[in-house]
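Before I ask anything, let me first share the structure, which is written out below as structure tokens.
Every protein chain except one is present and positioned as in the full complex.
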Amino acid sequence: MGLLDKEFSDGNIVIARVDDLMNWARLSSIWQLGFGLACCAIEMMATSASHYDFDRFGVIPRNTPRQADAIIISGTVTLKMATRIKRLYEQMPDPKYIISMGSCANCGGPYWEHGYHVLKGIDRVIPVDVYVPGCPPRPEALLEGLLKLQEKIRNESLRKKIA
Amino acid sequence: MYQFLYDLIGNEILAGLLVAVVPLTIILVFALFGIWLERKVSAHMQDRLGPMRTGWHGWLQTVADLMKMLQKEDIIATDADKTLYNIAPVLVFSGSFAAYAVIPFSSKLLGSEVEIGIFYVLAISSLVVAGILMAGWSANNKYSLLGAMRAVAQIISYEIPTALIVLSMVMLMGTLSLDKISQMQTSSFWNWNIFGGAVFGLSKFLLIPFMFIAALILFISTLAEVNRVPFDIPEAESELVAGYFTEYCGMKWGMFMLAEYGNMFAVSAIIVILFFGGYQSPIGYFGNSIGVQWLVPFEQGFWFIAKGLTLVFVQMWLRWTLPRLRVDQLMTVCWKYLIPYAFLNLIIIGIISLL
Amino acid sequence: MALKTETMVLNMGPQHPSTHGVLRLELEIEGELILSVKPHIGYLHRCFEKHAEAMTYPQVIPYTDRLDYLAAMGNNFGYVIAVEKLLGIQIPERVEYIRIIMAELQRIASHLVAIATNGADIGALTPFLYLFRDREYILSLFEMTCGARMLYNYMWIGGLSHDIHPDFVRKTKEFIIHFRPTIIELNNLLTFNKIFIERTANIGILPIDTAINFGASGPVLRGSGLPFDVRREDPYSIYNRFDFEIPTGKGLVGTVGDCWDRYYVRVLEMEQSLRIIEQAIDNIPEGDVHSAIPKRIKPPKGTVYARVENPRGELGYFIISDGNLNPFRVKVRAPSFVNLEVMGELCKGHLVADVIAILGSLDIVLGEIDR
Partner (left out) sequence: MKQYLKNTFDGIYTVLVGMKITFKHLFTPAVTIQYPDVKVKLPDRVRNRLYVNMDDCIGCDQCSRACPVSCIEIETVKSIPGEDLGITSNGKKKALWVTKFNIDIAKCCYCQLCVFPCPTECIYMTDVYEFAEYERSNFLYKFATLTDEESAQKKINYEKFQAEKAAAAAKPKPETPAQTENKSE
């Protein structure tokens, strides 16, 4: 059971400081699930590579969902794959975050109109925290999405969960 | 150390606990530092920067990782064997933790002055095997199981060359006590075992090449025992997802990680003690020359940790250079290469030491 | 008496670190020994052929980018050649030269990823990052030219979307100078590393007749020793003007047609691509890259098949036109799809760890397998 599952009703100064500390820990060590789907996965790899270096933000790929904190949906999600992604998401321990990377993951992207086999947006299956636009997004754009996610985590609280 | 504390406090249990705190602190601090170092070393070898945004050059990164891991939900799969699943990380961690009990960090800082120190280390590190097998089996995951089987085969096999080298060193030094082995290599780096030991004579010069070979074999086989690249096939990220701890999450996985880094330093310490003079300074003691005797143990501690970290750095360096071997090739390296060489080395060292 | 044991079915993928995307392999194993491998595809079916029917001819080009997303230029190239054949238009010299430079740069970029991931699968992460670092320089060349890093939509029917940037020639030369030492470094660090050789030599041997029977192409076929290259056998564009060799697997460290040969063919091909670029870069004629672009693309009724040598092999486009603005049918002969078929043959009798080495050496891209 994660610590975050316990909600504290009475907010006091101690909780607030603890909040800050815990949020800091979570936001500085977002381990992504090493998981590529399509074109965006290559750009995700480029983000981990030397020029952009995900590791600067404390992001390292873990291959097993059990040890990952964030899943980057990098590419087109087909109907066949959607159930698998849902399962992967369920296998991850709380607190977990999702970055939807690229047009395809956001809403089906170029395949939204005629793609009979493409899921029109990963948010139909799992809750997304940050949408990163682009097809594929530049590595900087993905990093910006990560910064946005960090911003979101920074404002979370033990007292009241932000849905 | 224990005796000293026992005299001071007069309570066996309390003294024992206090002694145990020292290696625990060292293991934790080293793991924190080691993981950060690994990430920085790997990053700079790959022309990037590594953690930069948590503290100065990311020095708080591991602290953040650790705190995050404490917050994670603890998932146990329904089909897992819960008892074994929970015991396994503890067992693995205690295996590597217990090895620290006999490692002399300096002449004043050693947990227990057992006479059979090196023997104890070899024995206690086998506890890890049981833990890994439990972890792999209990998780009820095929990848875990494969990883555990590989790990067990690997660790057990590589104990043989390790034991052979240790045997040759024990034969040469005539003692099993790690403290005594360290004490013998005193006064200058020329007296280290890698340079043939403290006894001056023809045999010393004859020993030097064989000592190098012995140190190399010991280094390689300990590398395999702690599952580092190129021998990290039990956790082989790209084939077995994460090997035997695929199903572990949060702090339980953190304990595997701590154990891994603890092991890294422990085996480096063993090599340092056996070949690189233990805690002895290579250039004499500053404290002795200015007549401040209490400084000497601190200097010794410094030298020990410096030597240990150098070897840890070499381990990391290798990790970020080499691909990994396949499971059968790993066995080939052990049984067909390391053991014959180690055995030959044992015989030659034996003959030379008779001279 | 041997103890009767059950075989175990191990599911590798669709989420697995080294299945290059979302391929799922069903391995039947006994201990670690592979008894059979069944690839399951379709996790990235993006309905390309359906889209092509609904789009006008120029609008299909962005979708071809997304087939083999590591070699988008090559995909564009094949498609525009097919449509130009159908239309029967001549394109300016300048366009031809620029297209070839782009296609060869793309080949290097794609092979860099192939080599990098092959190495990373085997456990060498540092070469992976070195090669991605150099790929980044190529991407910056592309970005300078057409504004996109990966999916370019650069080659248009009858021309190009942009002329090259004024700095392009200089930067490309700089890149060539920078890149040559990288290949040597790669060879020292990975190619001739004993552990890497042990892992790849004599693994997944693909005999030449099997390769031909399965219809393999590209480095997979050339790794088995047959110097078949569409650029040489059926020269499209202006490839017949350039002098380059077709590297084949020689079995330097093992048997001809093993994983190492397929890997090494890619390394050698990068050098050949550099040679082609060097020959072309100084001879780009003057001209307008937009002059031959037809205002209205409405090919006459008919069918056409055009093929190009993509980094992964022979990429073919079969287009049926019914005289409308939309193609009636676009069928893609995807090299990865054909190359993946040999997987089952190659893996028999190897260990689990070899599967990823073999898969890495086949260098598949799921985007064009599932389309």
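Going by the order they are written in, the chains are A, B and C; count residues from 1 in each one.
Note that in this section a contact is a pair of C-beta atoms (placed from the backbone, for glycine too) under 8 Å apart; a residue touches a chain by one contact, two chains touch by 3 or more.
Please read these numbers as outputs of a predicted model, since none were measured by experiment.
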**Message:** One chain isn't displayed here. Which of the visible ones does it touch?
**Reply:** A, B, C
**Request:** Pick out which of C:I122, C:L189, C:A292 or C:I369 touches the chain that's been left out of the picture.
**Result:** C:L189
**Item:** Identified contact with the non-displayed chain, of A:R26, A:H51, A:R66 or A:K96
**Value:** A:H51
**Request:** Using the touch rule from the top, list residues of subunit A that touch the missing partner.
**Result:** 50-53, 56, 103, 106-110, 112-113, 121, 123, 128-135, 137-141, 143-145, 147-148, 152
**Complete:** Omitted-chain footprint on subunit B covers residues 41, 43-49, 52, 317-318, 320-322, 337, 341
**Request:** List the residues of subunit C that touch the chain left out of this view.
**Result:** 55, 58-63, 65, 126, 130, 133, 136, 143-148, 151, 153, 161-162, 165, 185, 188-190, 192-195
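Throughout what follows, only the chains that are shown with their structure count from here on.
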**Complete:** Here the gap between subunit A and subunit B, centre to centre from mean Cα coordinates and rounded to Å, is 36
**Request:** Express in whole angstrom the distance between the two chain centres, defined as the mean CA positions of subunit A and subunit C.
**Result:** 30
**Item:** CA centroid of subunit B to CA centroid of subunit C, Å
**Value:** 44
**Request:** Would you mind listing the residues of subunit C that make contact with two or more other chains?
**Result:** 16-17, 129-130, 133
**Prompt:** If you look at subunit B, which of its residues touch at least two other chains?
**Reply:** 46-48, 237-238, 241
**Message:** Looking at the complex, which residues from subunit A come into contact with subunit C?
**Reply:** 33-39, 41-43, 45-46, 49-51, 61, 63, 65, 75-76, 78, 80-81, 84, 88, 110-111, 113-118, 135-136, 138
**subunit A contact footprint on subunit B (complex, rising order)** = 39, 43, 46-54, 58, 60-61, 63-68, 70-75, 237-238, 241-242, 246-250, 253
**Prompt:** For subunit B, which residues are in contact with subunit C within the complex?
**Reply:** 42, 45-48, 142-143, 146, 229-230, 232-233, 236-241, 320-329
